[in-house]
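Just below is one structure, and these are the notes that go with it.
Missing here is one protein chain; the remaining ones are kept as they sit in the complex.
And now, chain A:
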Amino acid sequence: MTRADIEKLLPHRKPFLLVDEVTSVKPGQRVTGLKFLEPDDPVFEGHFPTDPIMPGVLIAEACGQLGAIALALESGDVDERAQSGKATGYLASINKFKFHSPCRPGDTLEMTVSVGKRMQSLIQLVCAVKTGRRKVASGDLTVALQ
């Protein structure tokens, strides 16, 4: 799934759309996707000027956005969803998220998000992120769907 399709599903836009490509998706269950860490991304100018690394909170946010794609596609394909309105999910909690190793400009984040337990409008997302063979982050998010 390309960036154009992703923009049909999510309300986020540059510079805060943090999913560049969706590589596989099982609607309502599991999704994998990529985020390319462009060396000229302004976030690296300040985080940190002499030691640029991707902020952990943005990695968690990217996982939340990717999870929203799996949830959005539960009720129709990309074009059907684009017609019916974009999925808006709000991050409700970040649970026991671990950042195992830093990611730098030029790295590609390979994210896998599985949809877990649901309770009314709250949904658990189980996240794992790596770059190449290196484990980058893992943890659970809770999102509230509107």
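Couple of notes before you dig in:
The rule is short, and it goes like this: contacts are C-beta pairs under 8 Å (C-beta built on N, C-alpha and C of every residue); 3 or more make two chains touch, one makes a residue touch a chain; residues count from 1.
One rule holds in what follows: contacts and distances are computed from a predicted model.
One chain of this complex is left out of the view, and of "Phosphoribosylformylglycinamidine synthase subunit PurS", "Copper oxidase", "Acyl carrier protein" or "SCP2 domain-containing protein", the protein name its UniProt record gives is "Acyl carrier protein".
Contact with the omitted chain, checked across A:50, A:83, A:120 or A:146, is made by A:120. Taking the complete complex into account, A:142 is the one of A:32, A:65, A:112 or A:142 that touches the chain left out. Mapped onto chain A, contacts with the missing chain fall at residues 92-93, 95, 116-120, 122, 124, 140, 142, 144.
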